[in-house]
Structures are given as C-alpha cells and as structure tokens.
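Got a structure here, written out as structure tokens. Questions coming.
Only one protein chain is missing from this complex, and each of the others stays in its spot.
Right, subunit A next:
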Amino acid sequence: MPKTATQYSRRNFLKTSGGVVLFIGASGILPYLVSCRDTRRMKEEFARHPITAWVQFSEDGQIIIYNPAAEMGQGSMTSLPVIFAEEMDADWARVSVEFSPQEAEIYGSEGWTPGSKLMMTVGSRTTHSYWPVMRKAGAQARYVLLSSAAGHWEVPLSELTTSEGVVYHEKSGRKIEYGQLVPFLKMPEVLPEIDEAQMKKPGEFRLIGKVLPRTEIPEKVNGTALFAQDIRLPGMVYGVLERGNLHGSRPTLTNEAEIVGMDGVLKVVPFDYAIGVIAQTLEQALSAKRKLRIEWGPSPASGFHSQEVFETYASMAGQPERGRVITEAGDVQQAIKTAARTYSADFKNDYVYHAQMEPLNAVIRVAEDLQSAEVWVGSQQGPDTKLGVPGILGIPHEKVEVHLQYLGGGFGRRSMNDFVEECAVLAREVAPLPVKLIWTREDDVAYGAFRPLSLQRLTASVDARGTLTSLSHCVVGDGGNLVASGVTNTHYDIPNQLAEWRGASHGIRLKHWRAVGHGPNKFAIECMLDEIARDQQADPVAFRRKLMAKSPRALATLDKAAEISGWGEPVAEGRAKGVAFVEHGSLGTGVCEISVDRNTGDIRVHHFWIALDAGIPVQPDNIRAQMEGGILMGMSSVLKEQITIVDGRVQQSNFHDYPLLRMQEIPDSIETVILPSGERPEGVGETATPMVAGAIANAFLRLTGKRLRHMPFTPQRVLEALSSS
C-alpha cells in the first residue's frame, strides 16, 4: 500500500546523506560546495545570503532541483526546473524536484519590482520572472561541472562539451557523467558572469519546448500528494472559526460555558470578526461550531444590496468629473465631437468566488516558549514569505519555518494570509500542540474574498470611414486595480483613449480572482468592438485586424484563431461563432461556437479555439492544459457563478447555491495552437479565462441579434435578453 500521511514526513530539504549541494552566490560571491552529510554546515550556509542552492548532485547521478514557486496546478514544479536543467545540460530522467525553502532573499526573483526579491506565485508571472534566474543558475552549475572536469583531467575547459548529463573531452575521447564527477567537484576561483549570449539558443533546446510529463502528476494520481489539508502531526488538535456571513461584523458569544463544556473542546478563542474553537478532534470542533450562539454586530457592509448597486454605479459613471485616470492618449472629447457616429454601453458583472477545490486550511505548531513556529500550508506566498506568522507571534522572521505544500487550487485566494494568521492565533493558545485549522466549504464561501462587482461604461466614436477613433472606458467599483486591471488596450491602435476608475466601497472582502479585472474589462472591450463592427456592417475579425495592424504578434494570434476555427465558413443551423482577444502576459485570441436553447435560456458552448503567443513555450502541453482549464473556469464563471449580497450578508454557502461548471457542460473540443516565438516566455495562466465572456456574448449577438451585457449569463438573463427589443 502506498505510504499514507499518518506519520507526516515532510519533503525534508536537503535530506539525503550523500552527494553535494551547489551553492551559487549572487554576483561577486564565490560559489562553493557543501557535502550533504554536513547538515549543520548546510544550515549555516542557508542562513547566510545571498547564497543560493539550486541543485543537489549525488554520486549515483541523481539530481534534485529546487523549485522556488508554489505549485497549484499551473506546472511550476516542472517548468522552472526544466529551464534550469536545460542550461545545466542535465539528464532530465535523473532529475527530481523539491520545493526550495521559503526565503525570498535567497530564492526570490525580481519579477514584480526591479531590485526587489520576492517569492510570490501570482499574476501568472512565475515563468517569466524566473526565466533569467533559472537560466543563469543552470549555466553556472554547468560551469562548475566543466571546470571540475577540466581540473580532474588536466585539460583546458574550452576543450570540454556537455550533453545530457555527461562531460566530454573529444580530443582524448574521454567522458564522465555528472554524478561521477561528484568526488572531484571543486569550486573554480571565479565564477564568470554568464550572459544570455553564452546560453543556449532556442534551436539548441532539448527540454524547453518539448512535451515532458509533469513531475508531480504521479503523486497526484495515487493519493500521496500532500496538500496542507492532509498534514497530520503527533498531538495535533483542530481549530475552526465561525465568521458569519456579514463581513467585518463583531461577534458576541452568548453560550461560552456550554461550548467549553462540550466533549473534546479545549478552548474558545475570540477574534474581532469570528469565534474560534479548538478541540481534540475535527468532528468535535465542528459540532462545537454548530452549537455556537453568536450575536453579530453591525458592519460596514450592513445595508448593502449587491444587485441594487448598479443603478448607483451607472449614475456615478454619468458624473462629469473624472475618476482616477489609468491611461490617456489623445483627446477622446475632441474625437467624439468630430465623430461620424458614437456608441455607448454599460457592462456589468456580479461578485464571483474562487471556489478552489481545497477549502482553506493550515497547520501550525508554535514552540512551547512561543519563540518559534513551523507552518504547513498551501500558499501562493507573498511579500512576506512567512505569511504574517512572525507578526502574530511577535517573533523574528527567521524563527518561522514554512513548509510549502501543494495547493488544491489558488486562483488568487491563497495569496492572502488571513487563514494562516488565524491558525497562528489558535496555535499560540495551545502551544506546543500543533493545530490544524479547517475552513469548511461554507466558511470558504461566506467569508470569501471575491472578485468585485463592477460596471464598465464604454463610449466610442468612429469616423466617416468606420474607423474607430476613440474609446473611453470608465470602471466603477470597489478595489482599485481589482476592478481596473485590463482596461488598457496596448494592441489595438485607437488614437484617442481614456481609461479611468471611479471608486466605491461596500465593506465586502475582495481579492484577486484569476485574471483579476481583465475578466470584466476584456468582456466590455471585446463586446463593444463587436457592437460597433455590427453597426458598421464589418466582420468582427476584419474589424480587429485593422486595429491590430501595428501589433504583428497580436495580429498573428487573431489570424491563426480565425484560420483554425474556420471563421467565415458557414456554421451549422442554430449556431454562431464569436471572437475575443486578450493580452495578459501572453497574447491570445479565442473563438467559440455556441448555440442557445430559446426555451430554457441555456447557452451551450460547442467548441473553443485559441491561438496563443506565449513567447518561448517552455512546456507546450502544459500551456494547452492552462488554456483548457482557463476556458472551462471562464465558462463556469461567465455562465453560472454569482455571489449576491443582501443587507451586507453573503447569500451563498456551498455548491448547491454556488454551482460550478460540470462535466456534462464542457465543449466538444478546446483546440490551442501555440505560435512559435523566440521571445522571453510569458505567463499563460490568466490569458484564456478573460476571453470567454466576450467570445460568448459576441457569438450570442451574431446568433440572436441580442446583447448580453451582465455577467453571469444565467438562463434568466439570457431569456430576458432574447425577449428584449
């Protein structure tokens, strides 16, 4: 039987007894090797920075590469090690992958702010931001191997070559495997800065761009992959919180004595916004939670009704004063004054919830003296790699050790530390007993942090030849960038543009949700383009083609998507195609084919075609998987998902009232073509999702002549649109 997690054995960093670890310093610091037997020394080296261990070699040829990013299904556990292994010229069959320690000064990248070092798996930036880091480290590791072989054979380094884990000296016909070099490894006097020009060219790649199975998939099909939910530690107790469904409301517990007297209950722990219970077993904690009698105070959300706020938003969008300008080019007012025709429309979207399949949870053990802690968690990391725990416990950063686990979905929810901090509070109460904090699905929904609802008012003008001369985009909603991301059009050549945000505040918890504001904003932009094209009697693809004339990479995705979808060819009776373009790191055009049941209001998506430019495609099959998943999550949110608020209270609580897309609703096919490119890789996790709403609504418009302007397109809204005049 496969091992279970009864006795939790963590993926012990640097646990092997043989081999060496290669420490590669940031500029100026000499690299060196430390034997894996010398654990104390290795620990010391880790404590010093900026020294980075990316790889561990053993005599038997096994290689461990450390992955600094979270793995939530997006494939970082393979893509980053592949980049490293490519430059190191390793034999991929001998590579295994482990998470690196959560130390940003050592393992961070500059992907977010130049000069910074962050470990943060957000915004689909992992591959893009670690690309230079992993390449250089891999190249330096190879250099160490080469110089050691040169010393061992007493030949010039320049006469050596490598291939798939072997060093060759052609002149003498000698060769040696990387593993066999371990006893002879010596650090060179200087480690040269290796620049891009000395690295492999795309044509020389053996691993990058090839279809490689993902490293962590076998564990995920035999039940041994460990999510934080699966962690079990000796003496572990269980924590739950009742947070209510009115965000920010203060609880008063009226039956504390009864709760404390319940079987197994160890402690009641009040929070500002919740009542926590710690009990011996999970079922005891949950029964106590059900018994809590709580009076909830008012909250900033009290009195807020989500479905009534759009009227207010529309009148805010109509005010003459501008909000915060996000981009401005040319003069939209002037363009409108001289326009042959103008267009204006409002687009809306409701709150959506992450619904990551693994509800939030964490396990924390605080030491008896309260001076250190260990954390087991599935987290997308963040500016604080210790996830807020040092602050809660009032202890130094280095006294907290984070053991990153696989994430049962992230989508932006797990780059917020609320659940980790809650667990730290509970664990402090019962130190040194470890506490597993479980959020039930009901907790996860009701105390969710949602993608905000918003309204987009788009106003556009065309000249007498039907050319788009201006587009202004006003977003109204709570959350700044959470509603405003994706308003900028860098690939459509529109001379006059204005994008601005007008803020509201409702006391509802908000968070990045896969693709953030791109979902609602690309929906609005792409629908607006089709509405104009329709009025101008232009084909939607041809209309976009003109706008993309100066963006050849974007245009290539449009043309390819049109080609593979058979755009312009006749479609089956009762069906229509719609198109949408999205830039989110990578550039993509999506085309879908839909039909509508005019009796029930159900929209059926039959096919989706995507053409994508992601720069150098590091793992093509994984890119396809991200497109498929992005489209299906997009369909789920666009057709079904809706959180509503009544008098400040979240109305949904589980999958019966927050349904997700199921197997019977999937399209017959999702086809992705990845365009060849030699440019730096771009993120792919959030490019497909924001295509969906625009493509469906545009297909709907072509099929029915009616407009869908409010997400989600529930059957009821579809029927209303069909019967509108």
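As a convention for this text, a residue touches a chain if its C-beta (ideal position, glycine included) is under 8 Å from a C-beta of that chain, and two chains touch if they have at least 3 such contacts; residues count from 1.
Note that in this section contacts and distances are computed from a predicted model.
Chemist: Out of "Branched-chain amino acid ABC transporter permease", "(2Fe-2S)-binding protein", "3-methyl-2-oxobutanoate dehydrogenase (2-methylpropanoyl-transferring)" or "Dissimilatory sulfite reductase beta subunit", flag the one the UniProt entry gives for the chain missing from this complex.
Modeler: "(2Fe-2S)-binding protein"
Chemist: Out of A:M633, A:V650, A:I674 or A:L708, which residue would touch the omitted chain in the full complex?
Modeler: Only one of A:M633, A:V650, A:I674 or A:L708 touches the chain omitted from view, namely A:M633.
Chemist: Can you tell me which of A:F84, A:Y273, A:Y406 or A:F450 touches the chain that was removed from the display?
Modeler: Residue touching the chain left out of view: A:Y406.
Chemist: Identify the residue among A:Y66, A:F84, A:F227 or A:F450 that touches the chain left out of the display.
Modeler: Per the contact definition at the top, the residue touching the missing chain is A:F227.
Chemist: Based on the whole complex, identify which of A:D331, A:D597 or A:D668 touches the chain you can't see.
Modeler: The one listed residue touching the chain not shown is A:D668.
Chemist: Specify the residue from the set A:K289, A:R624, A:R649 or A:R702 that touches the hidden chain.
Modeler: Hidden-chain contact among the options goes to A:R624.
Chemist: Even though one chain is hidden, which residues of subunit A still touch it in the full complex?
Modeler: Given the touch definition above, subunit A has residues 1-2, 4-6, 72-75, 213-214, 216-227, 229-230, 232, 238, 263, 281-284, 287, 355-359, 406-411, 438, 440-442, 607, 621-622, 624-625, 628-633, 636, 654-656, 660-664, 666, 668-671 touching the missing chain.
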